[in-house]
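Only a single protein chain was left out; the remaining protein chains are all shown in position.
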Amino acid sequence: MSQKPVHELDAVVIRFAGDSGDGMQVTGDRFTSESAHFGNDIRTLPDFPAEIRAPAGTLAGVSSFQLHFAHLPVFTPGDATDVLVAMNPAALKANLSGLKPHGVIIANTGQFGDRNLEKAGYATNPLADGSLSAFQVFPVDISRLTETAVEGTGLNTRAVDRCKNFFALGLCLWMYSRPLEHTLAWIDSKFGKTPDVAEANRRALKAGYFYGETAEAFPVRYSVRAAALPAGLYRNISGNKALAYGFITAAHKLGVELFLGSYPITPASDILHELSAHKRFGVITMQAEDELAAVTAAIGASFGGALALTTTSGPGIALKSEAIALATMTELPLVVVDVQRGGPSTGLPTKTEQADLLQALFGRNSESPVPVIAASTPADCFEAAFEASRVAMQYMTPVMLLSDGYVANGSEPWRVPDVAAIPEVKLDYVPQGSVFKPYARDPHTLARPRVRIGTPGLEHRIGGLEKEHVTGNISYDPKNHERMVRLRHAKIAGIARELPKTELAGGDSGDVLLLGWGSTRGAIHGAGIRLREMGRKVSTTHLRWLNPLPSDLAEVFARFHMVVVPELNLGQLAFVLRGKTLRDVRSICKVQGQPFREQEIIDKVLELMADINVSPFVVDVLEGARALTHASLA
Amino acid sequence: MSQKPVHELDAVVIRFAGDSGDGMQVTGDRFTSESAHFGNDIRTLPDFPAEIRAPAGTLAGVSSFQLHFAHLPVFTPGDATDVLVAMNPAALKANLSGLKPHGVIIANTGQFGDRNLEKAGYATNPLADGSLSAFQVFPVDISRLTETAVEGTGLNTRAVDRCKNFFALGLCLWMYSRPLEHTLAWIDSKFGKTPDVAEANRRALKAGYFYGETAEAFPVRYSVRAAALPAGLYRNISGNKALAYGFITAAHKLGVELFLGSYPITPASDILHELSAHKRFGVITMQAEDELAAVTAAIGASFGGALALTTTSGPGIALKSEAIALATMTELPLVVVDVQRGGPSTGLPTKTEQADLLQALFGRNSESPVPVIAASTPADCFEAAFEASRVAMQYMTPVMLLSDGYVANGSEPWRVPDVAAIPEVKLDYVPQGSVFKPYARDPHTLARPRVRIGTPGLEHRIGGLEKEHVTGNISYDPKNHERMVRLRHAKIAGIARELPKTELAGGDSGDVLLLGWGSTRGAIHGAGIRLREMGRKVSTTHLRWLNPLPSDLAEVFARFHMVVVPELNLGQLAFVLRGKTLRDVRSICKVQGQPFREQEIIDKVLELMADINVSPFVVDVLEGARALTHASLA
Amino acid sequence: MNTPMTANSDALPALTKKDFDAGVDVRWCPGCGDYAILAAVQKTMPSLGVPREKIVFVSGIGCSSRFPYYMNTYGFHTIHGRAPAIATGLKSYRPDLHVWVVTGDGDGLSIGGNHLMHAMRRNVDIKIMLFNNKIYGLTKGQYSPTSDVGTRTKSTPVGSIDTPFKPLSLAIGAGATFVARVGDTDAKLLPLILQAAHAHKGTAFIEILQNCPVFNDGAFDAVMDKKAKGDRQLQLEHGKPMLFAGGTRGVAWVRGKLDVVDVGEGKAAMADILVHDAHDPDPTVAFALAQWEHPAKPVPMGILRAVERPTYDGALRAQLREATDKGPADLQALVTGNDTWMVA
Partner (left out) sequence: MNTPMTANSDALPALTKKDFDAGVDVRWCPGCGDYAILAAVQKTMPSLGVPREKIVFVSGIGCSSRFPYYMNTYGFHTIHGRAPAIATGLKSYRPDLHVWVVTGDGDGLSIGGNHLMHAMRRNVDIKIMLFNNKIYGLTKGQYSPTSDVGTRTKSTPVGSIDTPFKPLSLAIGAGATFVARVGDTDAKLLPLILQAAHAHKGTAFIEILQNCPVFNDGAFDAVMDKKAKGDRQLQLEHGKPMLFAGGTRGVAWVRGKLDVVDVGEGKAAMADILVHDAHDPDPTVAFALAQWEHPAKPVPMGILRAVERPTYDGALRAQLREATDKGPADLQALVTGNDTWMVA
C-alpha cells in the first residue's frame, strides 16, 4: 500500500465533470458503488444536458456527477464540492462556482489546448494565469497518460480517448483510499463481450491509481470511515429503478399483473425501460403512440383487471388529464407517475423541479379529485410505488405519484427489503352469481365493487357520463349529480383516516416548523439538524400525502410560531396549506432546475425568523421579480 | 281585442316543456323576443338533454325553456315557475316540482294517452286523478286543435305535428296580452322557402291565440308592463353570440384579423358556428381534427400575428393544456374560451357548472401563469371577449375566458353598443431596421416585443425551451430560469394594476360580503337585494378577474364580518381566496348542473349568519357527503 | 336465463338475439341507421359461439358510441377518440376477451385518427366498426373528415373545403390486415362481415355506411338504393370474379389501371375480369378499389382485404411466455440485484 500519509475526513463532496461523451456518469456511478461498498452513507446528483451530445468542449455540453460520501448520515449530494475533477476547460468553468474555498481541482491538462479554452470562453489558461489561486490545483495530463497506459490494446484513437474517465476514477479511488476490486470486476462483466475495451479500461483504471501513489503531485491521501447505517444487506438504487421494483412488488402482492402504458419522456423514460426488462414477472409494457394512448391503454387494462400504470413527466400529464378524469368517473384504478422536470412547456427537460403539484391536484376538468402522493428519496420510491398501487386498487381510483428528476436519477444506499415479509393485499371481487350493482359502495372505503371482467352474469356497462348512485346507470338527475360529486370527493378525502400521525424531527413544538414534500426531504432534514445544532427551535416534517392531507396538520401547525415550506416552485404547497389551514404558511422558493442546498434553507429560515411582521394578506412571492426585472430594463 | 278582464302582474316565470322534437326552444325564443320587444326585462334558461333525440315521450327526452319577464329588473330566469306548458306527460312530470303552489299548468291532452303516461311513469292520468289539485290546470288538446287549424295546407302528419308548438305559443301570447306581429314576421322570414310550412305555422299560432280569446277555459288574461330599462336600442342576445361579436369587435379595434381554431363540443360549438358565418369581417375559422390541433393551429396563427382564439369546454381544455403552456413560454397572445359544463369526464355535457376554475388557474405543467377572466351574463360576454382579447395582445400571453352552459345558452336584453365609440387599441410592433431582442420587455406591461413575422431583418426563432432573458436564446442557466419563471409570473400579476376598484352593491361594510364570479351574478345580485330588503347587512360583488385578483380584495374583505362565495362547484374560488387572503371565506355550493335560485342563496346566507363558530381549520365541504352516503348504504 | 360458465362454445346453451339486448331505452333519433346496425350485431353475436361475458364493446363519444349501452355484454363508453387505444390496452392485458370497438367518422377519423392507425399498424386483435355518416351527429351536425367537399353545416356555412378521407384507403395505407365496407341496412352482408371479422386474427376494420336522417339524410341513398345498388355497388367475394350490374359489368386491368369494363360478347371476356383475392399479400388492388367512389365507379362492398400477420397482443404474450417459461421469477433476487454489501 501507499506510503503517503492518510488524513481522516468526515465527509467529502466530489464532482466529476466533463463533456457529455466523456463518461462522467459512469465514473460517478462507479465511485458511488465503491463508496457504498465501503460502507459510507452517500447521496448523488447526476446533471446532464438536454442534447444527446452537445458540441464537444462547450459549456452546453458539460455533464457532471456529484457524490457526497460520509461516515455520518448525509441527506443531500452536498452543498459545495470539496473536489472537482474537470476533464476540460468547459467542465471547469461550469462547475467552479460550486467549489469550496481551498477545494481541490484535478484538471485534465490534455484538454486545455487553445481551442477548448476558447470554446469555454477562457481568454487565458486558468491553470496558468493564477486565477485559481484560491484552490488547490492538480494539473494532470489524463489524456496522454491514458494513451500511454492503453498502448498496445489495439483500440483506435476514439476508443482510447474513451478510457480516460477510468484513469480519473482510478486516481480518485487512490486519493480516498478505496480498493479497485469491485470496479475491476464490474469492468469484466460490463465489457465482457469486447475484451480489448475491457483490458484498456482496466489498464487506465490502474494507471490512474498508481499515478496517485507514485506522482509527486499528490502528497497525501484521505479516508472517510464507514457510516453507522442500520445493519443489513444494502444496495445502491436510483429513484426510477426503485419505482419499477415497487410496482412489480405491488402487483405481486395484489395478485394481479402489472400493465404499463407509456410514452418516452425525460426524466421518466427509465421506468419504462426498467419495466420492459421484467417480462418474467408478468409485466406488460406498451410503448404507446403518445401520452393519450399510453394512459387510455392503461385504463383499458385496468378495466380488464390490471394494476394499471402510466408514467410521464409534466407535459405528458397535461395530455393525460382528460383521460385521468375518465378513470375518476368510472372509478377504475390507475397509477399515474409524474417525474417532474423544469417548465413550463418543454422548459428544462433534464432538470429537476416540483412545479406540477397544482396540476396534479387540480389539472382536470370539473370536480375530479385524485389522491396525490410524493416520493422523497430514491429508495423511498419503492414504498411510494407500493402505496400508490395499493390505494388505487383498494379505493378504485386513479392515484397521482409525484417524483422528480432529482429523485429519479439520484441514488442512495437502500437496505434491501425482505419481500416475503411484505404483506399481501387482499382484494375482494364480486362473486359470480351475486346481485351486482356497479356503483354500490364499500361502507368503509366508499369504493365501488371490483369485478373481474369475463365473469358470467356480471356483464355491465360503464362510461364517462354521470352515473346513478348504486346502479351506475346514466343519470342526468340534478340531485344525483351533486351526490355523486360529493361521493367522489368523500372517497378520496376519506383516505385521510388511514394516514399515520404526522411525525416530527426535532421538538413537538417550537418556533419554526419546516415542512416539505418530495425530493426536498434530504435538504430540509439536514437543514433542520443544523438549525437545531445552532440552538434554534426548528422542527421538520415531510409529507408523503398531498391529497388528502394528514388530518392532524392544523393541530401540528398550531404548536409552532411559524410554518415554512421550502419548495422547488413558487410556493404551490404553501398556497394549498394556506387555503386549507388559514395559517400564514411561508415559502422558501427556488426554481433553478437544481435541488436545494441545505445552506440555502438555513439562511432563509434565519431570515424569516428575524421577520416578525407577518402580513395577513399574502406576501406576493413575485414582488421580488419585479425589482429584479426593472433593474435590467435600461 | 279580447273582452276578457286583464290582470296586471309584476313578473311572470313561464316554462315551456315538451319532447326534444317538440320545438320548445323555438317557442321559448319567440316568447322571449315578444316580451323583449314589449319592453320587459327578461332572463332565460334553456335546458335540453344530451341526446339528439331521446326516445319520444320519456323523461330523458324532455326539453324545456324557462323565461322570466318582468316590469321590474330581474337577474335570473326565476326560482319557481308561474306557468308550465306541458306538451306531454313526461314534460309535466319532469317540471312539476318547479311549479309554484297554485301555478298554472297548460297541458296538451292530445299527448296524455296511455302509452305516453306509461313512458312517463304515471300509473294514472294526473290530469284526471286529482293529483294536481294544488294547481290551476288547463287541459287543451293542442294536438287536435293544431291539426284542425292547419288542415288543407298539404303538410303530412309529421309536419303538422311539428306546428303544435306555435299553437301553444299563440295561446301564451294571448294570455299575456302580447301582439302576434313580430312572430308572424319571423315565421315569414324563417320559413320563406317553404310557404306551406310558413302558412301552417301562422295558422297554428293564430289558432292558439284565438283559442285563448274564445274558449271558456281561460277567464282572464294578464299583462306585465314594460320595465324601466335605460333608454336605447335593445336586442336580445345569447352568451355564445355575444362572445362571437366581442371577438370580432376586438379584432377590428386591435387592427388584426381573428383566427379561430376549434373543435365542436357542447356547449361551446355555437361560438364556432357563429364565427364561421362572418367571413366578411375577415374572420378565419378552422374546424380542426381535435382540440390539440385547434389550439396549436391558433398558436400558429398567433405567431403569424392574428388575434388567435380557441373555444371549447372542460374536456377540451384538458387536452389543450400542454399547448397553452407553450403559448406561455413563447409569450404569444391566445384567447382560450372554456364554456364550462357538468363533469368530470363527459359528465353532464348539456348542463351548466363552474368547476373548471382550478383547471383554468393551475391545469398546466410547471409554473404556467395565465390570466383568467369570467363572463357573468349573456350580454357581458361581449365585454369579456373584448377584454380577454385586448389583454392577450397587449401582454403577449394566453388568456383564459370562462363562460358556462348557462351563460352560453341563456339570453337577455342587451343595449346595443355603439361600436364606433369603442376606442381602438393601439399595438406597437418592432419597426423594421431596429435591433430586435425577442425577450426584451416593455417596462410597464413586461410584455416582450410584438413583431410582424415577415418583416425583413427581424428573423428569429422561438420555442418551448427556457429562454434567456432579453435575447430569447435557449438557456439552461439556473439563475436565468428562476428569473424567467418570476418574470412570467410578474407579468400576469402586474395586470392587477389596471383593474378597477372592487365595486359593491349594498353598504361599503357590513355583516356579509357575498362574492361571486361568472354566471352566478344574477342570482347573487338578486339575493343580495332581497336580503337587504329583509334588513340584513349584506353587500354583493362580482369578480371579472380571477387571475390576477383585484388588489383591494383583502382590504374590502376586512370591512365585512363574513365573506361568502356561492359557486356551482365544491368551493373552488373560496379555496383560492382563503389561500390568498387567509380569510375564512365560506362557500355556498351547488353542483347539480343547474344555476342557483335566489332563494337557495338567501337560505344559505341566513343559515351562515346564524353560525358564529368559525373554525380556523377548513370546514370540510365533504363532511356532509359522508353522512349522505352512509345513510343509503343499507 | 342461465348464464354460461365457460368459453367453450360446445357447452354453450344456444344464445339468442335477445340475450344480447341490454334492455334499456335506445336513445337514437327515429330512423337512425344505428338501429339497423344494432339489430344486426345483436342478431349475429349468438352465431359467434362466444359467451356474452367474454365480449366487450368499447366506444368513444358520438351517437354511434352509445352502442355499448345497448349490448348485454361488458361495455365501456370512454372518451372522444380513444376507444382504439383503450381496446388495445384491454386486449393486450386480456387476450381471452373478444374486444369490439364502435366509433364514428368523427370519433375514429378526426380526434381518434392516430390511435386508429396505430391499432391497425400493430394489428391488435380487435374488431373496429366505424359508423360513417359523414357528419357529427351528437354535436348536432358539423361536417366531419369524411364529409364531401362543399358540405354546408353550421361550421361550414358556405361549404366545407377539405377533401375527405377515404377510410378504407387510409386503413390500407396504415397496414390494416382486414378491411371491409357494408351499408347499415344490408341485413345480409353485415352479419357475414361481422362473422369474418370475428374469425380474423388481427385488427378488423369495418366501415359501415350509416344514414343520419337528422343531419345528413340520404348521404348514401344513391349507393344503398334497393333498386340501383346492383349497378352502384361492387359486391366483393373472395375467389369470385368482380362483377356487378347483374354480371354485365366487371373489373379488369386496362392499360395498367384498374377499371370498369362491360362484359359479354364483343366486350371484355370473363377471363379478363379480376378474381377477387382478399388474401393477396400485396395490398395494391385493395387500395385501388378503396379509391373508388360513386358515381365515377361502383362502390366496393364486402371484404376488400383479409391477410394474416402476427397480432400485437399475440406477440406480446409470446414474449411474456418466453420469459416466464424460463422458470419462476424471483422477486427477491430482482430487488436485491447483484451489487450489494452488508452492514453489520
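All chains are identified by letter, namely A, B and C, in their written order; residue positions are counted from 1 within each chain.
In the analysis below, a contact is a pair of C-beta atoms (placed from the backbone, for glycine too) under 8 Å apart; a residue touches a chain by one contact, two chains touch by 3 or more.
Being a predicted model, the structure only gives us computed values, none of them experimental.
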Interface partners of the hidden chain - shown chains only, full complex considered: A, B, C
Touching residue (missing chain; options B:206, B:235 or B:537): B:235
Sole residue of C:16, C:195, C:319 or C:332 that reaches the chain not shown, by the stated touch rule: C:319
Residue touching the undisplayed chain, where the options are C:28, C:131 or C:165: C:165
Residue in contact with the excluded chain [from B:6, B:453 or B:534]: B:453
Sole contact to the chain not displayed, among A:88, A:269, A:310 or A:594: A:269
Residues belonging to chain C that touch the chain removed from view: 110-114, 117-118, 121-123, 145, 158-159, 161-166, 169-175, 253, 256-258, 274, 282-285, 287-288, 291, 309-310, 312, 315-316, 319, 322-323
Positions on chain A contacted by the hidden chain, ascending: 51-56, 58, 60, 263-266, 269, 272-273, 276-277, 279, 285, 287, 289-291, 315, 345-346
Residues belonging to chain B that touch the chain removed from view: 33, 36-37, 39, 182, 186, 226, 229-237, 245, 248-249, 252, 257, 259, 261, 278-282, 284, 286, 288-290, 292-293, 296-306, 308, 322-323, 326, 330, 415-420, 453-465, 473-474
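Here, only the chains that are shown with their structure count from here on.
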Between chain A and chain C, centroid-to-centroid distance (C-alpha), Å: 45
Whole-Å gap between the CA centroids of chain B and chain C: 40
For chain A, residues that touch 2 or more chains besides their own: 322, 326, 330, 463-465
Sites on chain C at which at least two other chains make contact: 61, 79, 81
